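Removed from the display is one protein chain of the complex; every other protein chain stays in position.
Right, subunit A next:
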Amino acid sequence: MQGASSGVGYGLKYQARCISDVKADTDHTSFITGTLSLREENEVHLIRLSSGGTELICEGLFSHPNEIWDLSSCPFDQRIFSTVFSTGESYGAAVWQIPELYGQLNSPQLEKIASLDAHSGKINCILWWPSGRNDKLISIDEENLFLWSLDCSKKAAQVQSKESAGMLHYLSGGAWDPHDVNAVAATCESSVQFWDLRTMNKTNSIDCTHVRNVDYDTKKKHILVTAEDESGIHVWDLRMPKVPIKELPGHAHWTWAISCNPEYDGLILSGGTDSTVNLWLASTSTGDGMTSESLVESPTQLVDPLLNSYSDYEDSVYGLAWSSREPWIFASLSYDGRVRHFKHLS
């Protein structure tokens, strides 16, 4: 765990909420992050981990017109990413492209490929097709789910289909199932809803309140992890949506972000408003057998699922991202704009 404690730091100018792994960059371990400042000039930072892994280098710095609430990198083109931004009064979402020759320009401008401007309410997040080249995008606002078809060359995005979740559900986020590209999980006030993109119908739902974040297990089908305000982290098997198969205590305050490791099964990273990042090992392999045991806290369960707790933060941690290139490295972003890279050597 020596590598774990010796994290590498990087400071943003302003507060920030979101960080994303640049999946398409196969040569470097890089992340992209954007600031959240209401009154200042916002920036998008492209950060790369130096080859020795000892330094975080700013690979690109681009100005962004508004404060960024959500940011995700395109899985097939390292120069494309999406943001959800707010002017303070209204929300917008767009897909951007990093300019070709940005190294030579002094203050490079981002090229807007498409504006996802069909929304009316507060936009929560944009989801890219889980892996590989596909033109599908999903954007979620408080009431609606939009499926977009993006044409990079024509620089246009069209709404393919749209479905309203209903006025009172207040969608807050979502995740695209990496095992079944037709399924999307969307979190709302009192449940996690599952949508089938072909029919745009709700297929299933899990009742759990105050879900902040949700992530699919990339290695195992049917496994979903949710982060909840007060009640910590729950691991669900979608075939048995009544009862979680595992419960993790989460954080001293809310658990805000959650991320499953792209390679190692059961390795879960969570970030909380108590200014810590916790690394859990929640093996789901025993499946049903664990259900009862985990709840009765049997002696076999005494093995602490908490592998490590990184507490060297000054403020709440909202952003988390595993590197898909080097899956033992993750980046975390606390509200005060500090990016930290950790190597978890297990």
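Heads up, the rule we're going with is that a residue touches a chain if its C-beta (ideal position, glycine included) is under 8 Å from a C-beta of that chain, and two chains touch if they have at least 3 such contacts; residues count from 1.
Note that in this section contacts and distances are computed from a predicted model.
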In UniProt, out of "alanine transaminase", "glutathione transferase", "Vacuolar protein sorting-associated protein 51 homolog" or "Phospholipid-transporting ATPase", the chain dropped from the view is recorded as "Vacuolar protein sorting-associated protein 51 homolog"
Touching the unshown chain, subunit A contributes residues 15, 38-39, 86, 88-89, 170, 210, 229-231, 242-244, 251-254, 273-276, 291-292, 295-297, 309, 311, 313-314, 316, 335
